[in-house]
Each structure stands twice: as structure tokens, then as C-alpha cells.
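Structure record follows, encoded as C-alpha cells.
Complex shown without one protein chain; remaining protein chains in place.
Chain nomenclature is as follows: A and B, assigned in order of appearance, with residue numbering initiated at 1 for each chain independently.
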Amino acid sequence: MAKRIEVKDLDIYYDKFLAVQGVSMTIEPRSVTALIGPSGCGKSTFLRTLNRMHELVPKARVEGKVLMDGNDLYGAQVDPVAVRRHIGMVFQRPNPFPTMSIYDNVVAGVRLNNKRMKKSEMDALVERSLRSANLWDEVKDRLKRPGSGLSGGQQQRLCIARAVAVQPDVLLMDEPCSALDPISTQAIEDLMLELKEEYTIVIVTHNMQQAARVSDVTGFFNLKSIGEPGGLVEMDETTRIFSTPSNKATEDYVSGRFG
Amino acid sequence: MSSSTELRHPQNQPPPPGAPLFDKPVSRLGDKLFSSAATGAGVLILVILAGVAAFLVVEAWPALWADSEEVPGGDGIVLYIWPLLFGTLLAAFFALLIAAPLAVAIALFITHYAPRRLATALGYVIDLLAAVPSIIFGLWGLSELAPLTVEPTRWLEDNLGFIPLFEGPASTTGRTMLVASIVLAVMILPITTAVIREAFLQTPRLHEEASLALGATRWEMIRMSVLPFGRSSIIGGSMLGLGRALGETMAVAIVLSPSGGITFNMISNGNPSTIAANIALDFPESSGLDINILIASGLVLFAVTLLVNMAARAVINRRRDFSGAN
């Protein structure tokens, strides 16, 4: 299922404002790619262009190419809705649908495409998704209760279950642990290591230790200077980035000498 | 104010003798006067509302105990008010039936379909509709809308006459319950739309994005996130609109030419009046007990709208609590 993403010379705009400039990178399947960098350098903006969520902001647009296994996601015939179906997303703050039960939250995306699905198949899918999010044992007795009754960490894992239930090719995570306590964070990080067996995972994080712990490849984003657009400074294997980066700015950032 | 430096740390420093003795009582008096004026104004509102109820009851009292023969129609106060109440409820109900779906659609259009700049302007236009005086809607309903409905109502009578609502005979002037309901619907549209629009605007962006990220189309996103979030506001806004429609006076008074008793027939000339319109039509010419009777009917209207509005507020406030807890 996992797929390779190639980004070529991507410029990201908000109307006339160029937010991110000239990003090119290859994201390998079955791996965790972490994007790090200071606030406002365009990591999240970049992440949202990978599943075309960026264009939800009025007048936002991109130039350049994003290829998933060779298919241009921004091609003329490509439906952004279908793109999001193939590339799932987990947000900074857990956002289960407040009016739906845990069960309904998990199958929310599945119901959109598969109108007639057997009850038994649906049940199996819910169990499988919740298991892969390491949440099954905690909620199996209260599947019909509202998802908003769970703790923050459980809610975030519910959102991950919801995202994997539609069997995407790629999973994008936008600072998925920033609203969580250390124990919940640990649970999510363990989950990421399991999920990368099946998916391509891209995670944006502010937490460099987290990037070092979970990712195989790390990309460092930075602003060239104040008022300039952000961009990808360096991308390499995580161990290299955190030990012997080739760029001075990267070294400053990972060793905490930034700003 | 001259002693503000000395007073800066009243806890830590003993006040220097002299100055504060003069300052403090003055400021306390000001505080006391001001806060009691503010409280008094608040209490006055409660008094006014109680006054509205009390005066209406006092004035309605003689009508409640009047002989049946003295009441117009000769059948007593209850049978006098009942057709009016029925007409009020009927017109308001159909107004709501027309307005509520439209209001949801307009609110959706403004919040989720129209380009942002256009949306602001459109919101303003809808608000403007709320400011148009009701007398104008009445004149418009009578002179513009009513003639337009003559043909369609005849068609309704011919083809759907088996439904009691369209039994006919179709009015040749268009002064029908149907037109009154449409005019009322137009009049309550702004307030209903405003409440619903407000709720739709507050739908958490997170929930909208959650459904979009799952690959939902715009409509699927609205069904998954926006409508569930706004549900109680849709109910509350509709009920507020219902309250308005129940109490609306002039538009109905101008459009309808009341001449009948209780009937569900929406398209004929024979239809009941509404309480408010009846008061407006009869009050200027009335005296003595007739005034008491009209005020008694006004009391009934007051009670009904009070119930509807209180229910509406309760529903809307519950949503506020709910979203605050999240």
C-alpha cells in the first residue's frame, strides 16, 4: 500500500505571498520522514500541500510537482477529494467528530465511498483499525459511546484509527503529539513505528528528540531570513542530520543554538 | 485623583494623614451611586416585563367574566379567541415551513459556498431585509405578491384540490392564508438565517478539516461536521422565527381579508384572521368591553410567544453550553 512521494521544485503561495519556495524531496515508502524547523518556516504548510488541504484556504495555490508513484497529484484530471482519500492526515489537536460514537468515528471515512457494506465487514474493519491504532483494548466495551469522552491521547489514537480505516497509501501527521502528555506521546510514537511497516508516514514536529526517536529521514526547514519565504535546507538520514549535518544552520538548530 | 500616588500601595503603606480622608468617601459614594443606578436599570427591566403581564391581565380581566352575548359573535370569549389563535398558529406554522429550509440553505451558502468577500456583502443584504418595516411587506404582499398567486392557486385547486389545504375555491384577489404565510416567511427569514449562520460560522475548523482529510466532498463535509454542530441552532433559530411570525401584525392585517372560521384551506377568501391582525384592525374603532376583549386576546398571544421564545432560547443556550464544554 505504501507509496513513494516525489516533490519537485514546489513553490507554495497564499495569494501573492510566497510562503515556501523551491522544495524538492523524495519521501520513501515504509519509512517515517520527519520535518523539523522553527515556527513559521512552512513545515505544516508544506505538509498540507501533499494531500491538497492547502488549497482550502481561499486563493492559496502551488507551483511545481508532487508525484505519488509517478502520478502528479496536481495534474489537470486529478480530483483533490480522491487525493485526500489516498493520503490520510492526523492533525495537531485530536478532532474526533463530537456527535459521533467511537465506532462511527472510525468508519466515518469508509462510509463515504462504500455505501453498502455488510455489518460484519464493518465490524471487522473497526476492530482492525482500532487494533492498528493500539486502542482496541481500551475502547472495545464502549464503541457506541461518544468519541469526545476519551482522553486526549486516546482521542488522537482514535483519529489515527479513523485515518487508517480508509486504507490510505500515505499518512501525514501534523505535530500529532503537541497537545498530549508524555505518556500519550510515547504511545503514539510506538504506534508510528508499527504503522510504518504498512504506510508511508510524514510527520511534522517541533520536538527534535521525537524526530530523532521515530524517523528514518529528517528534513530541516528554515526561513532564509526574516520576510523571505521558507524552504527545505537539508534532508538526510536522521542519524546524519543529528550528528553530522552538512549545513551550518541545521547544525545550529539541532544543537539548540537557534534564535 | 491628586492622591493617586499615595494610594498606589494602600496595603503596604499607612495612608498619610489628611488626604485620603477626603478622597475615599467621595469615590465610594460614586461607586455606590453608579452601581445602584446600573442595578436599578436592570431591575427596572424585570419590573417592565412584569408590568406588561400585570397590566394586560388587569385590562383583560373584565373580558374573562363578561356574558357570552356581550362578546362579538355571541359565543363567549373562548370561542371568540379560538379561531384567531388557530389562524395565528396556521399562518406562523406554514411561514416556518417555508422559511426554515430556505434559512438553512442561505446560511450554508453564505458560510460555505459564496466567495468570502461576496459572503460579507450578502450577510449585510440579509440583515437589511430584517430592517425593512413590516408595513412595507404588507403593502408589497397585497399589491405585488397576491396577484402573482392567483393563477398558481387556481392550478392548485384544479389539480391538488383533494388535499384539504388546496380545497378552494381559489381566491381571485390572492388575499389568502398562503400569501400571508409567504409574506411572514420572508419576514422571519433574516432572524432565522442570522442565528443559523452564526452557528455555522463557529463550526470548528478542525472538524471540517477532519472530514475533508478523509476524502469528503464539500457536501459530505457539511453533513458530517457543519450540520451536526449547528443542529440545535437550526431548531432555536427556527423557533425564534416562529415567535416573530406569531406576533407579526401589520403584514397579515393588510394581506388578509378575514371572513371565515376555522379552516385549513390556504387558497380561498374565507380564512380566519390572526390575533395580532385582529387587534390592529379592530382596536382603533373599539371602546368599552371590546377593548378588554382585544387585550385578552393579546394576553393569549403574549403567552404563546413567550412559551415559544423561552423554548427557543433554552435550545440555543444549551448549544452554547455544549460548545463551551468542548
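We adopt the following convention: a contact is a pair of C-beta atoms (placed from the backbone, for glycine too) under 8 Å apart; a residue touches a chain by one contact, two chains touch by 3 or more.
The rule is short, and it goes like this: contacts and distances are computed from a predicted model.
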*What does the UniProt entry say the missing chain is called, choosing from "Multisubunit sodium/proton antiporter, MrpG subunit", "Nucleoside ABC transporter membrane protein", "Phosphate transport system permease protein PstA" or "Cell division protein FtsX"?*
"Phosphate transport system permease protein PstA"
*asked:* With the missing chain put back, one of A:L73, A:V202 or A:V217 would touch it. Which one?
replied: A:L73
_Listed residues B:L79, B:I135 or B:I163, member touching the removed chain_ = B:I135
_For chain A, which positions touch the chain that isn't shown here?_
1-2, 68, 71, 73, 75, 77-79, 81-83, 85-86, 110, 112-114, 117, 121, 124-125, 128, 166-167, 169, 198
*In the complete complex, which positions of chain B touch the hidden chain?*
1, 4, 7-8, 10, 27-28, 30-31, 33-35, 37-46, 48-49, 51-52, 55-56, 58-59, 101-102, 105-106, 108-110, 113, 122, 125-126, 128-129, 131-140, 143-145, 148, 151, 186, 189, 215, 217-220, 222, 240, 243-244, 246-250, 253-254, 276, 279-280, 283-284, 287-288, 291, 294-295, 298, 301-302, 305-306, 308-310, 312-313
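As a working rule, only the chains that are shown with their structure count from here on.
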*asked:* So the centre of each chain is just the mean of its C-alpha atoms; given that, what is the distance between chain A and chain B in Å?
replied: 47
*Which chain B residues qualify as touching chain A in the complex?*
115-116, 204, 206-207, 209-217, 220, 224-225, 228-229, 231, 326
*Which bits of chain A are touching chain B when the two form their complex?*
51, 53, 56, 58, 81-86, 88-89, 91, 93, 95-100, 108-109, 112-113, 148, 159, 162-163, 166
